[in-house]
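Note sheet for the following structure.
With one protein chain withheld, the remaining protein chains of the complex are depicted in position.
For chain A:
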């Protein structure tokens, strides 16, 4: 009876569990592969339920089923043992006691719960409380034990572990292998003591006490802490000498602490202040600072004028910087907002104007009462001689009366006038300052101004037109020269024109032979310049230019500082063109031949040497103490001599132009040609006088990639051949060797010579050391584990000593040699 009750209870419980787990399985069937219960069991459960009900009905037949129940129980217990075997469907024989209600497919084996076994453990006194508790917790713990891993998986893990182990073992060698790879030289067998005499130093430092007497002595010394090497002080004494006294250390520590604390305070403070966003705060702060500074400055003027002067200089520099930065122009936030408002608001307009005035005031150039501007200009030009010190430097800062010491002196003349004056000044800079022409220019100042404006306007127009280069240029040429066709032909024609004009000049005056040459030259240069695309800028002036050689000459050394200056120069030229021809007032020397034509064209060219400058460079005359007595008669063949004489007489007549022509030819050969593939009449009207449209021309013009600039680009008197030297390329390296990434690295490494001609013997030995040296007949054994240990020890003792042994070996080797 008791049994029955229990069983029924158990079954009830089971049912609930099953239900729960069923819910689980339903929910997580997809995810969890290891669900404890399978369907077979469920069915069994159903059956069990029925079973129970039937059992309750037939209590009388207990005797029969008892046996079976016991069997079941046993089975269940044995099933608890862990391994879940696939239960074999037990086929029972037809028995005597066969209940028709207890037909069970697989023997009705259901599991035994722990509670079944220990259910009455509470009641037994013998079991200690602790175990009871443990059991209870066990009972509550309803987790199932995970299935053991599959064979493959476990093997994989094992393999992994084994690999790791092997890898660590192997990587121990990594260091030594790397070291050997990087070593400059390896001598095999590796750890062999080099034969032959050792270096003195190693012998000395490696000396060790060997005989028993020595050992005893040294042990005694070391035991008493007596010095072994340095005989003057014992280690203890040295240590005491080294140590600071306690008080001293204390004081020092306190000092340091204090300093650190102060520093941190200050840092914190400044950080806080820096983070304050209020503009007003900063404004006030700055103002206060300024005031403070001024006060201090005034005080300083009285007490320490030298320092004050320095301070003043600083201020001045700051002001200069500010002025250069043009801070007060209309670029600020405020100014911008005002600019927007200005259209509608009178006040805003006024404020803006004020602002601009301030800017003007600030950026105005100041003039001291002592020096006028021209002097200053001259001084600026005469910067070469250090004796010339501007006077106001000396007397400037003594008499400070106004609050703003640098606001003394009168303002400059109006800027427009100044500009003109400026240019005039520049012309004065010529080595043999020709003043007359300059003065003329001065008189015509206003006229020039007007002209300047006009030209400026024209220039701007031109620039606007330049946007679409090709077509406009050609059109313009057509307009100007009435010669249609390609650019080149136009240029050539232009050149011819120039030459013609030059010829005209040559007719004019016989004395000015040099000028003639120059004009010729000018024309050639003009031709060169015209090949540039911006030629049309010069076109208007080109013809006139040659007529006014003198003006160009005077402009020879004009300094071009900015782009504006360049523009100004061209304007000046054009101005000169407009002015009537002036008679030459001064004899031109060779120096003046350095015209500015090339300089003016582009400032890059300025860097190179001007051909005329080269050839007519001022040469120092050398006095020879002994007078020449014998003439050059030995130039034996008379004809040759005559030829030489003729050459001498007409020296430099055509040499330069010939050379320039030659150079131009060379340049032209190198230049990539533009191929024009336009077909007139395709897609538009053709016939006489009609031109293909600009668009079309642009489309069908094939431009090749421009060559890199010639090597003689900036050397007017030199033609450097651009031909590639193929004979040397056979001997050159044409692929970058392995570790190098770029040319320069490789080239630099092979740059230094290695031969005996250029190096000392020791260096040669070092450079040409073989990487691996093996000894004849010696057995090279693989590295032993001890080597590794030794290496490790070395690494631990000294970080760099790992490399040492090989180096020393190498040293010894070289010494042996």
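We adopt the following convention: contacts are C-beta pairs under 8 Å (C-beta built on N, C-alpha and C of every residue); 3 or more make two chains touch, one makes a residue touch a chain; residues count from 1.
The rule we apply is simple: contacts and distances are computed from a predicted model.
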Hidden subunit of the complex - UniProt protein name among "Coatomer subunit epsilon", "Postreplication repair E3 ubiquitin-protein ligase RAD18", "WD repeat-containing protein 46" or "RNA polymerase II transcription factor B subunit 2": "WD repeat-containing protein 46"
Omitted-chain contact residue, chosen from A:347, A:753 or A:770: A:753
Hidden partner chain, touching residue among A:190, A:309 or A:719: A:719
Contact set of chain A toward the excluded chain (per top definition): 182, 184, 199-201, 204-205, 207, 226-227, 229-234, 237, 241-242, 252, 255, 316-317, 320, 323-324, 365-368, 376, 379-380, 383, 385-390, 392, 396, 406, 408-409, 609, 611, 614-615, 617-626, 628-634, 636, 644, 647-648, 651-652, 655-656, 658-659, 662, 712, 715, 717-721, 723-725, 727-736, 738-741, 743-753, 757-760, 762-763, 766-767, 811
